[in-house]
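The complex is shown incomplete by one protein chain, all other protein chains being positioned as in the whole.
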Amino acid sequence: MSAPKGARAGERGPDRADLLAMLYTMKLTRALEERIERRLYRQGKIVGGVYVGRGQEAISVGAGMHIRRTGDPARDDVVFPSHRDMAVFLMQGIEPRRVLAQYMGRRTGPTRGRDGNMHMGDMTHRVVSFISHLGDTIPVAAGCALTFRMHGTDQVCFAFFGDGTTSRGDWHSGVNLAAVQRLPVVFICNNNQYAYSTPLARQMAVARVADRAVGYGIPGESVDGNDVLAVHDAVGRAVARARAGVGPTLVEGVTFRMTGHSAHDDAGYVPDATLEEWRGRDPIARFAGQLETRGLVDRAGLVELDRRIEQEIDTAVGGAESDPWPAPEECLEGVYHGTGGDAWR
Amino acid sequence: MALTTYVEAIRQGIWEEMERDERVFLLGEDIGIYGGAFKVTEGMLDRFGEMRVIDTPIAESAIVGAAIGAALMGMRPVAEMQFIDFISCAFDQITNFAAKNRYRWGAGVPIVIRGPAGGGVHGGPFHSQNPEMYYVHTPGLKVVTPATAYDAKGLIKAAIRDEDPVLYLEHKYLYRRIKEELPSEDYIVPIGRAAVRREGRDLTMLTYAAMLYPCLEAAEDLRREGHEVEVIDLRSLLPLDKDAILTSAKKTGKAMIVHEDTRTGGIAGEITAILNEEVFEYLDGPVLRVTAPDTPVPYSPPLEKFFLPDKDKILATARQLLAY
Partner (left out) sequence: MKRSGAKATIDLAGLYPGPARPIANPGLTRDQLLEIHRLLRLNRIVEDKLSALYRQGHITGGFFSSLGQEAISVGTAFALRPDDPLAPMIRNIGSVLARGVTPGDLFLQYLARRDGPTRGRDGTLHFGNVERFALIGPISHLGTLIPVMAGAALAARMRGEDRVALTYIGDGGTSTGDFHEGFNLAAVLRLPLILVVENNGYAYSTPLPRQVAIASFAEKGPAYGVAAESVDGTDVLAVYAATRRAADRGRRGEGPTLLECRAFRMKGHAEHDDMRYVPKDLIEAWKNRDPIDRFEAFLVAEGHLRRADLETAAATLSRGVDAAAETALAAPLPEPHEALGGVLCEPGFEKPWWPA
């Protein structure tokens, strides 16, 4: 089972294959991130920081299913994931081994060791790397969408970000530009209700990120971010609008950050009761339960799925651990065009 | 007496100034309830309250802008950039508002913008920068870079008491790695004054922040080879302590600069121009420099090691200069 290659789903609702692909991807993401955060990081095998999206997988997956992936750059969508959208990388075809190589600073990662954790991109897979300066990718996504309009295609840009990012000036400028130019961007907010230690109420004076949309004259929709089908549904509507040339939409998935800001943060500032409550709404358990009820999976199948995923990760970890480090002098390459490292894979 | 770490020294300095002057207040991301990403402001929310320790949205430009506004109205804000790399988000407010206000209509902007700079911690391109020169290039600002716990405390106090906008660049690599005994009484370290960390007659090493330590180690190695190296900790990049630089260069006749910042546009070039203009006749060899190369700060350990200056690179250049 692998991530879907083309997004037919948006047009007519997810079929059985789509549903199973979504389950697989959510589970793979969860397992891979757990391996990174709870084992490899603690074993000292990760270079630098670790940022995972535990509990928020439904947003990346529900939205990511709509990304068109035919292999033809003139038709495919482009995606701007955030650091909590591991699933997007996997769905776009960046394999676990490469992700692990990135985390481990190896030469075989998408940045050849030049940047760490989720700061990776690969244009052949139509993924634009984000940077730590949150919100900076939003105007960039608008610009990308502008080229689609110029070429008269129905391609779409998917821009992912968190609740905190929406306070940044670049987020505002980018959304406004997309709105006034009616650009084909789908803005997807992972509202996990905390930006490091800053709760939502200290970030904005509105109750929902989607409330910001009216200020730009674009539609805003807020859904249960732990319901992958609800996310899929809402993003599907947004994608349809974008492809039809109507303009951007702000879709918000309300979820909760089930970890610290990063692996070193114990998030002691989050009330235990709140975490407990959200544990009961785990998006993967919920979805698996729904599929079980519909007879699309059974217990045994789920166990087997988990086992295969662990094996897949074991192989990827073994591979990445044996991958070479970059040579020291590679530090100097790729600053400018023609200075080495241009054609990256 | 207890040894105080560099990060604790900063915390003490801020705390004491908050006690001393009720106009001083803090704003930044995660500084209140979380005590700051590096715990520089730990305990301050409880002690000083929400009014004076403000957790802001993610909005560096607004953080600095609001600091400017509050300063114009008579307050003494200290704005934190969670990582100094994010100071670029507030570039406009710093360089075009804060820096130019006194010059244009006489109203000073006594703000401090502080945060952790520097690499060596696997931070990658966006958590390891040394952006000082964008601001050293801006008249109207002051830029300081403490390298010791003593200076960290003395300089944050001086910065807070200064009437002009000060960028206070902490080095994250030094946070918990260095410690010393600090005096219990109030003291400040004046802005614009370098410190001679090691005296010598044969060669002058000019450096700042984390590079002080490999310079001192290199100097010790060279002593065993019969050379006495003078190591000067600049402490203040804007204004530079020209007197200290020139006095030492005249004494030794051989000068080199070591900085973690990238080569082109780094302060080594500026200092070289000054030495050329002012003490050319005293120099027995060219002014050399050891710097990071002109690339973003890379993430993977072998790349970052290649990138950062270290004792061996310093020794190589020092020996080259001593041979003149």
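By letter and in written order, the chains are A and B; residue numbering begins at 1 in each of them.
Methods note: contacts are C-beta pairs under 8 Å (C-beta built on N, C-alpha and C of every residue); 3 or more make two chains touch, one makes a residue touch a chain.
Keep in mind the model is a prediction, meaning the values are calculated, not measured.
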| item | value |
| --- | --- |
| Contacting the left-out chain in the complete assembly, out of B:A9, B:A70, B:L308 or B:L321 | B:A70 |
| From A:V180, A:A285, A:V303 or A:A327, residue that would touch the chain that is not displayed | A:V180 |
| Residue in contact with the excluded chain [from A:T111, A:S167 or A:N226] | A:S167 |
| Absent chain, residues of chain B that touch it | 25, 51-52, 54, 56-57, 59-75, 77, 92-93, 96-97, 100, 102-108, 139-140, 142, 162-164 |
| Touching residues on chain A - with respect to the absent chain | 149-150, 152, 167-173, 176-177, 179-180, 182, 201-207, 211-218, 244-247 |
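Definition applied: only the chains that are shown with their structure count from here on.
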| item | value |
| --- | --- |
| Inter-centroid spacing, chain B versus chain A (mean Cα positions, whole Å) | 37 |
| Chain A-facing residues of chain B, complex | 29-30, 33-34, 37, 55-59, 61-62, 83, 85-86, 88-89, 121-127, 293-296, 298-307 |
| In the complex with chain B, residue positions of chain A that touch it | 47-49, 105-107, 111-117, 119, 131-135, 164-165, 167-170, 195-198, 202-204, 269, 325-332, 335 |
